[in-house]
Every structure is written in structure tokens, then in C-alpha cells.
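Of the protein chains in this complex, one is absent; all others appear in place.
By written order: A, B and C. Residues from 1 in each chain.
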Amino acid sequence: MRRLKYWQAISEGLVQCMEKDASIFIAGGGVDDPRGIFGTTLEAHKRFGAERVFDIPNCENAFTGVALGSAAVGKRPVVVHARNDFMFLAADQLINLAAKWKYMFGGRTSVPVLFRGIVGRGWGQGATHSQSTHSMFAHFPGLYVATPAFPDDAKGLIVTALRGHTPVILLENRACYELEGDVPEEMVPVQFGKARVLREGRDITIVGASLMAYEALRASDILRECGVSAEVLDPRSIRPLDRETIVASVRKTGRLVVADTSWSLYGFAAEVAALAAEEAWDYLKAPVRRVTPLDCPAPVSKVLEEAFHPSPSTIAQACLSVVKAEAALEKSVGDVQERFRGPY
Amino acid sequence: MRRLKYWQAISEGLVQCMEKDASIFIAGGGVDDPRGIFGTTLEAHKRFGAERVFDIPNCENAFTGVALGSAAVGKRPVVVHARNDFMFLAADQLINLAAKWKYMFGGRTSVPVLFRGIVGRGWGQGATHSQSTHSMFAHFPGLYVATPAFPDDAKGLIVTALRGHTPVILLENRACYELEGDVPEEMVPVQFGKARVLREGRDITIVGASLMAYEALRASDILRECGVSAEVLDPRSIRPLDRETIVASVRKTGRLVVADTSWSLYGFAAEVAALAAEEAWDYLKAPVRRVTPLDCPAPVSKVLEEAFHPSPSTIAQACLSVVKAEAALEKSVGDVQERFRGPY
Amino acid sequence: MTTVSNDQLVAMLRAMMRIRCSEESLAKRYPEGEMRTPTHFSIGQEAMAVGVCAALKQDDVIYSGHRCHAHYLAQGGSLLGMVGELYGREIGCARGRGGSVHLNSPEVGVMASAAIMGETIAVAVGSAMAFAMDRSPRVAVTFFGDGCVEEGIFHESLNFAVVKKLPVLFVCENNFYSVNSPLRLRQPPDLAIHTRATSYGLPAQQVDGNDVVAVYEAATTAVHHLRAGNGPYFLEGLTYRWREHVGPLFDTDQGVRSQRELDFWMEQCPIKRASARAQASGACTELDLRRWWKEFGQEIDAVVEQVRNSPFPKPENILDGTY
Partner (left out) sequence: MTTVSNDQLVAMLRAMMRIRCSEESLAKRYPEGEMRTPTHFSIGQEAMAVGVCAALKQDDVIYSGHRCHAHYLAQGGSLLGMVGELYGREIGCARGRGGSVHLNSPEVGVMASAAIMGETIAVAVGSAMAFAMDRSPRVAVTFFGDGCVEEGIFHESLNFAVVKKLPVLFVCENNFYSVNSPLRLRQPPDLAIHTRATSYGLPAQQVDGNDVVAVYEAATTAVHHLRAGNGPYFLEGLTYRWREHVGPLFDTDQGVRSQRELDFWMEQCPIKRASARAQASGACTELDLRRWWKEFGQEIDAVVEQVRNSPFPKPENILDGTY
């Protein structure tokens, strides 16, 4: 299998879907510009031209409605937000309309729009350009919310989204963009609601969403050196959420650490911890721990930014505290971000 | 102490604060109309006139910014949304600006706006007029989010909000509006982040947010008849959240049911269940249970609406299943809504 | 001056009468407490819905807001589906899930109505965009109130439609109120709403919204413009709602709208005016009118009867349609 970078896998997924389905188009600020959303829309633009890959004025809320209205009469739009933080402006259309459309209009019609939002971590992007909105959107029934960390999942989830009937919010972490992985050339759909076991283990379960799936895997490397065998799960989609796989793993290991790029309170980490309290309470050998951004807006200064985000080291540390291994973690592992210097 | 209805307590709190502080004003669609937001702004309008209680055009997003900008130069706005669902349109200003203002501008300035949003349950208000948005807003650091269920708390939280330095989202459930309670005549502030123990008990802890605090109390009556002693907690504010009181109670009873008006996934119920998994995992004698609206948009038809919302009966039922009392609950207790027929 | 035939006039008149008769009947029954859904009656505003929809073809699409009964019926939505929805029955057009504010009937092009102001303005633009991409002659119409003009999405939508030259007709039913807020306190005084549209460079026109023929003619011009690929069009109709904002009652005792104002507008009743015109041109007689009122009265009675005998949704199916 070829190895592709995350952004290449996204690009390939989009292009292949567009080849098969003429109703698909891509729209959003900058999708047709020389940078093509970190390269993800360049090939589609080259291949399908301005009719199917086009720039829009700055109107997040209206354009969300535009996408829904085109979907209502048969199109399959892909809407791109260069930063997922801009989607707050479209929250009404996303939550009050897209999520509820099928249900409140009696189940006969649906609006299968794929909304891509990029989490812009790195280089001090600060309070309004590096949040992760997945927990917020996943609170509301009617949407699918996916957080792929790996290239093949990114491609596979796009394929599924562009064949389904549900509005999908796909959150891509920019820090994943340069990561490489095996990606099937064909269009292999990845189901929503099916977690991926990234590594099997005995002592503790780490569930990591989005970039934190990758970081959890790196944490498990550290843990292995410390003699701890961690099972690492990537939910891939957080709505629907694969409760079964998570619960089975926690029941097996008896310990749980949840790592996430969104805040702890009322977030993904809370949900997974709650699952343990509901379904694995009598299997727990230790307290559950959440490893998330600190409870403040994202700061800019490098020293603060480093303290703000979870890293493999902080995940591993949390795991060690849970398994009560005595040795404090000496080694600190920098995050994947380190080399990023733009373009933003 | 006098007994006041919930809406009267809100009205009194606002009026008393406005008397003391000339910088306070109230604005929002309909605050000056004959209905005065279920009566809550009538007295203030009568007392302080159109200069300090005024209607606005339909512009949820801009007006949120307007309120912030007036607060930045010394005003203390109270912004009213007749339905909290309209606040999605203001999500950008609320989450990207209000919540982050103090932090991202270096801590020197703050924008203490009180945002009142009403959860419009009852009479088939449906998908976009009866959601509870508290879990969503409470995910984001920088805001306070309060969900008073009782008249004195509604008043006391308003008093605190209008003296503090933090933007506050106060969510009021319309179903609480006609409920009566003792309310001190004076301005007795209720602290954010301090839960209220509504009833002490031994066998199980029920934590209920917003209307569900009241319903949990009614559930505990039923449970008492079944021989189950329930401790009932009302968090009152869900950001900050009083972890200590909740954890102490769960450690004491060993059992937890969380009831909420917002959805289960990534919501208040998840957060409280997560607390148990983190801080009381080794005290749990039974699985934690969440009692929340079903995982679909709010339906309209009465039969569906009844099935959709949690009620004292469903809360009690969940508690019984947790304490494993054999007797299935026979009695079903209608919700407080039953007599509501508008005005909406 | 008028271009409509007697047949067309009668058809529009009858459409308005049917809407009025149905809504009046529902308003009368509303206090019985069986329609448990906040209901915004269109009574008094029927000419806009009927005049515009008469200018459309079956495969065009329309969108509406909270006050959607007239639009839904004018475009051919089934009365049974509407009444069923108000009574919360499975037979309702939204299977009892949506309520009065979410009427839809995709079979006849009533794509969606939504309770949040301004939402469907953008959505209609999106359908128009799809039509333009397909080089189809179909057009999209969005009905909204004067209050929605204040929402940012209205402007974002206008701008987008103009920039992309989309076949969408913006229809503003200016009834001078947003709930209890009068227009003059919400928008720049002395600047008619349609002039707001002009600043985006699209043709915009104000019309007597209680004159169904004038509405029809303006809409026909507009739809020609759209089908010719000339981009969007804006129509503002001046009209008035007779009842309270939401619910079946009159509200002139509330201190906001005066009885004098209401009387003035009831005098301008679109049905009264169309009836007079039809009789004057010999399109119908007084007797016809009486016959039609009776016909529609019987229809709505029968439909209500049918609906009340039809089943509620099953609670166990509550999740149906979420995904």
C-alpha cells in the first residue's frame, strides 16, 4: 500500500468521490486559491475546475444554509472552514437546521452536507484559531461528527460521508496534516461509529480523539518502556460513538485515560469517562483520568501553548499515575507540532 | 419569608440590582412589550423606563457584540433571549469573544454581561424552541453558566452576576416560571460554583440540573414511598461546577443518577458521571445512570413530547433500577408542564 | 391594466378563500387545546402566498418561515398534511414531529419552513444555486417577514445570490410588526425595505401585498427575470396580520396595535378585494362566493374530522428520522 500524508489522503478521497458523483462540489473561503486549504483542494480544483470547486464570500452562516438548500434538491456539497472556530458563526444553521432537518420535516428528506473544519493548532494561533469544536457539535442529535487522526481514516470517512444521508462535521487537526500512513488506493469506506484499536494492551485503556489518538499511540511507546502495556483506541467518529469497543476495552484493562483536544468539561473526555461509570464501574481498578487542554482559552506565547495542550508525555504521565508505577516519567516527548512554522 | 414565583423572583432581582446600579440595563426582543418576557421585565420597564429597558431589532449576533462593547466601557447589560435556542446565532460573540475577552486581552478588562436565555419547553414547541444549551456553553472556559431551578436561586444568581466581572449565561426553564418558593426580600447573592443540597439521603445521589433539580426532588418523594432514601443535589451553576459537593455525596451514597434537560452525550449528565469515575470510582456500588431527553430533536406531538423529556417517574425508575429495588414503579408522575397552554 | 384572465382570477380567489376558511376554522378550534403547537396564522396575508405561487411551476421550490400555512397551501401542500401536523398526528406532513412551523411537502416543492428567523432565506439561495449549476430553468422562492431583514443572514444571502447570479426570488411580507415590535423602531425610518436590496444591485420592487393580481403580476415579471438567467429578484409586499403574533386571538386590546389600524387593514382584506374585482369583471357571482365558502368550510371540517380520528405517532418510534 502507498503511504500518503494526511492532506494527500483527504485530497484523494475528495477527488475520487467527485469522479464518481457529479453532484459533489467543494466550496469555502480559499478552496480555489494557490494554497488550496493546505493542499487538500488543489487537485480537485485542477481536475474539476471552478464549477465544482469554488471560493465564496465571507458568510459562514448563509453559506451553510446555501449548502443545505442545494443538498435538499440533490447536490452533495463539501463546505470547508479553514478554521473550525469560524463554524460558531454557522452554529444556528448547523444545529438548528442541518441537525434537525430530517427529523423535524418528517423523515422524508435529508441534507447530506459534509462540513470540513480545520483545527488550527500551532504557531500561537491563539484563542480563536485553535479550539476543537467536536464535543460541542456532537452534543446534538442529527449530526455525525468525525475526528480522523490518520490518513486512511480521513479518506475513508470522507468516502462514507459522501455516500450517506447525514450531515457530517469532519474535524481535521492541522497537526495531523504532515503525518504519513498507509492509504488504500481504492475508495474504502470507514464506517461512522466504529472505533479503531490502534494498539492492544493489558494494563490500561487510552482513548484519544483527533490528534490525541496519534499522541496516545506515542504515549503508549513511552509506557511500554516503563513496562506498562496500554491499549490505544481511536473513536474516529464521536457521534455516533462506538460505546461497545470502548467499554469492552475498559472492562478488560480496568483502567482508563481519555485524551482529547477539546476541553475537559462537557467534552469528549467527560463522555468516555461517563461510559466507564455506567458500563464498567465494577471493572475499574483505578480512577479514570482526563488529559485535555487546560481550562482556559488557548494562549499564544510558546511557553504557555506548550503547557496548554496535552502531549504524549502528559498522557503517559497520567497513565503512570493511574497504574501507580512509581517511576515518574523522565522523558518528555515534544508534540508533532514542533516543526510547524506556517503557512497557517 | 415571602413566597414568590420564579418569574417574580427574577423580576425582583433585576429591579433591585437596577436600583442600586445605574449602569445596568435590560435589552432584547420584547423586553418592553405587554408580556414583558413572561413578566420578568415588566416591573423594570415600568420603573426605569425605555432608557434602561428597551427592545432591539432582530440581530442576535450583533447585539451580543453591542452588549460586550457597552460593558467594555462600563455598562452592565442584561441581554434577554426569549428562547435560548436563538443564542446559536450569537455563538461566535459568546464563545469566541465574550468567553475569551478577559484572557486574550491580557486580563486587564472584562465584559460582565448577563445573558438570559429561556428554555421554552411545553406545548409542542419543538425542535428549535425547547432545547437546553447549557452544556454546550459550559464547555468553554471564560463563561459562567447557571441553571437555577428555584426562585431564590434565580434571584440570588442574578444578584451575583450583576456584581461580578464575568460574562454569565443564565438559562431559565419556562416550566419553572410558575413554581413558587421562599425568596428573601433582600439581595442575597448565590455564589456560582456552589451546589445546593435539596434533600439529604443515604441510598443514592440524584444530581439534577435546571428543571430536573425540581423533578429530581419530586422523584425523591416517590422513592421515599418505595423505601429509598435519595440525596438530591442542584448544581445551580454548571460552570463553575461544585465538584466537591457532588463527589462527597456520591462517596456517601455509592450510587448516582444524573438528570438533565440537555442531551446525554457530551452534556451535563456525562460530566457528572465522569466525576464519579474520577473521584468516586471506588465508592460506587452500582452503575451510574443518566436520565436525559432522548437522542433525537425535540418532537412536537404530545405523545412524543412526553416520551422525549425526563420526568419524575423516569428519574425514580432509573434510581430504582440502580438500587435494584424489585418493585417496578407503578405510579407515573406527570411533569410540571401539564397545565401550560401558552403564552409561549 | 390587468393581465390575468377570469379563470386565473377565480383560481387565485378560490385559493385565498380556501386558506382563509381553513385557518379561520382552525383558529376557532384552537382553544379546544388539541392543537398543541404554537401556531402563527396567516389570516390577512393570503394574497402574497397565492399571488407568488400562482406565478410558479410545479417543479419550482418554495421556502417559508414560522408563518407558513398560506405558503404551504398556496403551493399545493395537502390540507390533510397540515391539519394532521397541527394535531400532532402521524398523518401530519412532518409526522407530528415538526408542528405548525415546520410544514413541508417536497412532492409539490414546499421544501421547508423553519421557525428560526432568516434560516430559509439562505437555504432557498442554495436550491437556486443547485438549479443554476444544473442549468435548469427551475427557480427558488423564499418567503420571509419584515423582521428577518434585520438578521445578518438576509444580507449574506442577498450578497451571495447577486454575486453568483442565482435564480432566487426574495419575497418579503412586510406586515409592519415583528411580534410586538413595530417596524419603525427596528429599521431606519423612511427607507422602504426593498431599497435595502437595491444596494446589492438586484431589481427590487414594492407591491400592494393585499392585491393578489398585483402580486401575481410582479411575481410573474420576477420569475421571467429569474428564468432568463438574470439573477435574483426582490419583492416587498405591504400587508398585515389580523390575529396576534402567535395563537388564534385578536390582540388590539394589548396596547400595541390599535383597533383603528386593524380596521383599516381589514378593510383592505385581500379576499374582499379580489372578490369585488372578480364580481365586477363577471368572473363570479355573489352566489359562487357563497358556494365556495361553504365548499371550503365542508372540506376543512371533513379534514379535521379525519385527522382527529387518525392515530398519534407511536412513542416507540420517537427516534425515527433522527438519522
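We take it that a contact is a pair of C-beta atoms (placed from the backbone, for glycine too) under 8 Å apart; a residue touches a chain by one contact, two chains touch by 3 or more.
On a predicted model such as this, the values are computed, not experimentally measured, just so you know.
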item: Chain not shown, its touching partners among those shown; value: A, B, C
item: Sole residue of C:31, C:201 or C:255 that reaches the chain not shown, by the stated touch rule; value: C:201
item: Hidden-chain contact residue, picked from the options B:45, B:81, B:102 or B:155; value: B:102
item: Given C:32, C:190 or C:286, the one touching the chain that is not displayed; value: C:190
item: Options C:162, C:219 or C:274, residue touching the unrepresented chain; value: C:162
item: For chain A, residues in touch with the removed chain; value: 29-30, 33-35, 55-62, 85-86, 89, 123-129, 294-297, 299-308, 341-344
item: Residues in chain B touching the chain absent from view; value: 25, 51, 56-57, 59, 61-75, 92-93, 96-97, 101-109, 141-142, 144, 165-166
item: Footprint left on chain C by the chain that the document does not show; value: 150-156, 159, 162-163, 185-188, 190-191, 195-196, 198-202
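Here, only the chains that are shown with their structure count from here on.
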item: Label of the chain whose CA centroid is most distant from the centroid of chain C; value: A
item: Most centrally placed chain, judged by C-alpha centres; value: B
item: Rounded Å distance, chain A centre to chain B centre (Cα mean); value: 30
item: Rounded Å distance between chain B and chain C, as computed from the means of their C-alpha atoms; value: 36
item: Multi-chain contact residues (two or more partners), chain B; value: 61, 85, 89, 126-128, 295-297, 299
item: Sites on chain C at which at least two other chains make contact; value: 92, 94, 97-98, 102, 114, 116, 152, 321-322
